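The other protein chains are all here in position, but one chain of the complex has been omitted.
Letters A and B name the chains as they come in the text, with residue numbers starting at 1 for each one.
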Amino acid sequence: MSNAISNLNNINSTDGLNAKGLRQDEWLERLKLFGLGSPALILILVILVIPVGWLFYVSFIGADGSFSLENYERMIASKSYARIFKTTFQVSILTTILCILIGYPLAYFMSQLPSKIANLCLITVLLPFWTSLLVRTYAWLVLLQKKGLVNDWGISLGLWEDPIKFVHNLNGTLIGMVHIMLPFLILPTYGAMKAIDKDYLKAASNLGASPVRSFWTVFFPLTTPGLLAGSLMVFVLCLGFFVTPAVLGGGKVIMVSMKIVSNIELFVNWGAASALGVVLLLITIATLWIASRFLNLNNIAGGGH
Amino acid sequence: MTIKTDALPITVRHVTKTYGSVYALNDVSIDVRQGEFLTLLGPSGSGKTTLLMVLAGFTRPNQGSLLFGDEEVIRKPPHLRNLGMVFQNYALFPHMTVSGNVGYPLRLRKIPKNEIEERVAEALQLVQLDGLGDRQINQLSGGQKQRVALARSIVFEPRILLMDEPLSALDKKLRDQMQIELRRLHERLGMTTVYVTHDQREALTMSDRIAVLNNGKIMQLATPQDLYDFPQNKFVADFIGESTFLKVEKSRHSLIAGGVKLKTTQPIHNADKVALLIRPERIHILETKADKNMNVFDAVVSNLVYQGDSFLLYAVLADGTEIAIRGTIQNDNFVRLPKPGEPVRLGLEASDTLVIPDE
Partner (left out) sequence: MFKWLKNPATETQITHGGRLWLYVISTIIMILLVAPTLIVIPMSFSDSLYLEFPPKVWSLRWYENYFGSYEWMLATRTSLIAAFLTTLVATPVGVIAAYGLHTSRFPFIRLAFVTMIMPMMVPVVLVAIGAFYAFVKLKILYTITGLVLAHTIMAVPLVLIVTGAALKSYDMNQENAARSLGAPRWKAFLTITLPQIRFAVVTSALLSFLTSFDEVVIAMFISGGDNPTLTRNMFNALRDQIDPTIAAISTIMILVTTLMVIFAQIFGREK
């Protein structure tokens, strides 16, 4: 960046032919093109950056309207807040792990299929994407409730006697979250797998590795970037997730996002909500930053879709 | 479509383009004569493509002046410069047919439809693609695509034509054929043409004049013949044709190379370090006594290569330099040539003795 500026400004004071005019033309053109991004930038500044900045500010305002750290103090001291953070991390980590365990084999399966069939399977992974989040969550609510499908079938097949409580608890929440987050893990992982040159595996086999061995020592390590990218996305999304835990948790699973909402809706306590929001944002940024040390984040944008 | 358009001369003055601390073009000035076919020749990174892009308006130099005829155009955007341009990978529009591509510049100029059809047909005929107007671009061969790109760039009768290594993606046979066709087209249409290539044979074949570039500077601007016979520096001599260089020591009154005091009828450049340029076909094996105007070198044969119609003899001088000598094979002379290990006398005419700056 500084190269570009110094490059243009370094044409020394003994200005050559048309140098000034050419410089003007260059900056004008750059500005015009950059200006194409201005509607987007303005919108985001007005609706996101400034309000979030304000929220940041509000989090430091106490109940009496003066600067205070009471919102943060309350957060640190309160047991319920501690539980909320614990729950949030619990759900996020468990969901991520489950997604990896379930999603990786499926991605591997798809990567081994011939293109046409693989694309069909890809549709089953993408289908959830374009179904509404709410619809999917609702579907699980219906399936897992006491009189729901799962219990009906389980009982009629003789697998268990009394209806098991699958929903309105952590389990239901996890099931729903995993279902929603799976595509986010599968797509980058599948992308990474497809990009592996088959020659590597042939070489390993040629050198004497059994299929299992060549999988773990050659194939798996090469897929880690995609897998990590997907896992990161899932984890970060889970941290801030609202809808699914709210519906499937039955009030027993309270995540940070839900507390923020209730702080405003029920208590109109902007200070507390903002403080929580700031902490959530900082955790998200920290996670992304730590991950960027190990990953090239540019890959997420291209690899996912 | 008229033939022999009213071509424009191009005047480039003091054009400099830097990227950070690197000079892509370093105070370049050049005159392209009206209707001339000028080639910008050089290795990659020499600045030849940059200069072409400056002419086209896609690269904005830090400073400089550019005149098309009498008009200063350095600050004009590309779409107002009204020149034709053929890109290296043709840059044809895949979502249009051949006619669509060729007619595009005419549609931009709001020319009435029937006239467009006429002129597109004429242009296609000129590049020998008659009747292929309705083809899709992906149905064309490389050579055909090249011609469509050409037709598209001349259909609106520009007075200047720019070409960026247009033949580099073609195979050798097609390339040789196209070189002749391009040259013929140029003679027919007469527009000022600036052509970029890194292939010296191509440049020598097609150009009226060649500008050899290196590191953003013009090393020499001359006709192909002059560049070959009288290169003005080591870079040009090395880049065009084959050559061997002998170190030359300057003493007070004479130049000594390879242990021989040089006789030469060529002007000697006034540089500190100079070298003797020897072209393989200009140095001969002496079978009889040398005449007065020859520089004679004693050497030992190191290698003899048979090449069908010619031979390459490699001989080593006393100071260890190896010289290549090329000669034609006739009258069974090959068997009489000295073999590796045998001594040989080499003669270089004074008129062929070129001492040039060694840089």
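By our rule, a residue touches a chain if its C-beta (ideal position, glycine included) is under 8 Å from a C-beta of that chain, and two chains touch if they have at least 3 such contacts.
What you see is a predicted model, and the numbers here were worked out from it, not measured in a lab.
Only one of B:7, B:54 or B:83 touches the chain withheld from this view, namely B:83. Of the listed residues B:17, B:119 or B:152, the one in contact with the hidden chain in the full complex is B:152.
Residue in contact with the omitted chain (choice from A:141, A:174, A:227 or A:253): A:141.
Within chain B, the residues in touch with the undisplayed chain are 56-58, 77-85, 87, 89, 91-95, 104-105, 108-109, 152-153, 156, 162. Hidden from this view is one chain, which touches chain A at 1-2, 4-5, 30-31, 33-37, 39-41, 43-52, 54-55, 102, 105-106, 108-110, 112, 121, 124-125, 127-128, 130-143, 145, 147-149, 152, 179, 182-183, 198, 201-202, 204-205, 211, 214, 236, 239-240, 242-243, 246-247, 257, 260-261, 264, 273-274, 277, 280-281, 284, 288, 301-302, 305.
Please note the rule applied: only the chains that are shown with their structure count from here on.
Only residues 13-14, 16, 18-20, 60-65, 74-75 of chain B touch chain A when the two sit together in their complex.
Of all the residues in chain A, the ones that touch chain B in their complex are 3, 6-8, 10-11, 15-19, 21-23, 25-26, 29.
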